[in-house]
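Take a look at subunit A:
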Amino acid sequence: MNPLAGCLLVSSLLFSVGLAGALTRRSAILVLAGIELMLNAANLNFIAFWRFGPHPEFLTGFVFVIFSIAVAAAEAAVGLALIVAIYRHAQTSDVSEITEMKG
Partner candidate 1 sequence: MSDLLNAEEVKAQIEAGVPGSHVTVIPNGSPSGQHSLLLDNEHAFAVASFLRDHPALRLDYCSLVTGVDWLDTETTEKIRVKKVVDGVETEAEETRKTKVPGYLEAVYHLFSIEKKHGPVILRMRTANRTGQTQLPSLTPVWRSCEFQEREAFDLYGIVFVGHPDLRRILMWDGFADFPMRKDYHPPADGVPVAEVHA
Partner candidate 2 sequence: MLGEGIIQGLMETARNFFGSYVEKERLVTVQFPEERRSLPEATRQFPFLLYDGDDPERGLRCVSCQICEKECPPRCIHIEKSKDRKPDFVGKQQFYPAVFNIDVSVCMSCQICVEVCPFDAIRMDTEFELSTSDRFGGLLWTKRELARSNEYYRQIHPTEAGECDERRAKELADAQAKAAAAAAAAAAKAAQAAAAPAAASNGAPGSGAKSEPAKKVVTQ
Partner candidate 3 sequence: MSGISEHPWMTVVALLIGAVAFGFAPLAMAWLWARFFSPKKPGAIKNATYECGLESKGDAWIQFGASYYLYAIVFLVFDVEAVFLLPFAVAFTGLSAGASIAMLVFLLLLVEGLVWACQKGVLTWA
Partner candidate 4 sequence: MSVAVAPAFAADQIFVALKYWLVLHTPGPFQTLVSILLTIIPIIVVFPALFAVTTVLERKGLGRIQNRYGPNRVGPWGVFQPLADAVKSLTKEDIVPRSADHVVHYLAPLVLVATAFLAFAVLPIGRNMTAVNLDAGVLFFFAIGAATELAVFMAGWSSRNKYSLLGAMRAIAQMISYEIPLILSSVAVIMISGTLSTTRIVDEQAHYTGTVAHWNVFTPWGLAGFILFMIAATAETNRSPFDLPEGESEIIAGYFIEYSGFKFALFFLAEYLEMFAVSGLGITLFLGGWSSPFSFLAWIPSWIWFFGKLLALIVGFIWVRGTLPRLRMDQLMNFAWKFMLPMTLVVIVSAGVWRFLPAGVAGSAALGGVIRWLVCALVVAGPYIALARVLERGRKIEKRTYRYAE
């Protein structure tokens, strides 16, 4: 297999793992972690395409990854803060319990 395909495969595997985690875990924090994993999988794609793409010198994919990291950081900060805030209200960080409370 060539490197790009390998990257893509790994990336999609990682994406699926993240997705599976996000869908199955009860802890809101892990759901967030799953989402982070998915984001990372996407980042890997960008890097791979930048590296093996036709115009690595334009750095588009690369810079996108940097921005993506920044966005992910912001997302993590807010998301986790949200979880903490919810926990303070509900004394739980269990997603299903949280939904139950809302519903």
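A quick word on the picks: all candidates are chains of the complex that A comes from, given by their letters.
Methods note: a contact is a pair of C-beta atoms (placed from the backbone, for glycine too) under 8 Å apart; a residue touches a chain by one contact, two chains touch by 3 or more; residues count from 1.
Only a predicted model underlies this, so the values are computations on that prediction, with no experimental measurement involved.
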Options 1, 2, 3 or 4: the chain contacting subunit A in this complex: 3
Parts of subunit A lying in touch with candidate 3, wherever the complex brings them together: 66, 69-70, 73-74, 76-77, 80-81, 84
